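Of the protein chains in this complex, one is absent; all others appear in place.
Up next, chain A:
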Amino acid sequence: MKEWFITNFPNVVQQGWGGETGWWTSIVQTVYMTFWSAIFGGILGLIFGIALVLFDKDGIMPHKVVFSVIDKVVSLFRAVPFIILLAFIAPVTQKIVGTQIGTTAALVPLTVGVFPFYARQVQVALQSVNKGTIESAQSLGSTNWDIITYVYLGEAFPELIRVSTVTLISLVGLTAMAGAIGAGGLGNMAISYGYNRFANDTTLVATILVVIMVLIIQVVGDVWARLVNHTQRN
């Protein structure tokens, strides 16, 4: 088995496990980028998504101007292709992280790249909450904070897990592109050490590892969403 692998996947073996260009390092880099940009982008996206619902003309705090500004910001950032965003945002990254290249530097464009996507997903999830439920909460004398936390976030929780899963998966895809600014990771492994060097075995293994990550995220998300769901909506 071991011999068979060495014979058929020579480049994979040559890449090694640890070390700067090793597999373990790549996996860690991808997880690191996905995790932290999910945290930052998640918080930012959640805030923007909630704001989009609250300030909407049918929301609980309708405000034309504020809504319009947030809406435009989200649309604008979503319109920029990620690979261009990487370059475009470099000066900002320099200010925040102190460098434009590397895994940590990639967190800035990843966060900025993922939050508008997540904001839209959150917006749709929260809008699925029954208007009548919001109204009945208002009739009980609930504050807007109660309505955000209990009604919007509470009632949409299973839906939020589902959209977070989708977002996380697309985030894994974005981290592959971050290799372009020297962030490393499995995507970089597939392109730089696989594709560019005609090492198809490396590309294959890197791809399989990414697919496994995505599958794990998908399964965990699905199971979790099902566990917390108490409606018969689905």
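We take it that a contact is a pair of C-beta atoms (placed from the backbone, for glycine too) under 8 Å apart; a residue touches a chain by one contact, two chains touch by 3 or more; residues count from 1.
Basically, contacts and distances are computed from a predicted model.
Peer 1: Would you kindly match the missing chain to its UniProt protein name, picking from "Aldehyde dehydrogenase (NAD+)", "Amidohydrolase", "Methionine import ATP-binding protein metN" or "Ferredoxin"?
Peer 2: Result for the unshown chain: "Methionine import ATP-binding protein metN".
Peer 1: Just name the one of A:1, A:65, A:79 or A:140 that touches the chain not displayed here.
Peer 2: Hidden-chain contact among the options goes to A:140.
Peer 1: Which parts of chain A face the unshown chain closely enough to count as touching?
Peer 2: 130, 132-133, 135-143, 146, 150-151, 154-155, 157-158, 228-233
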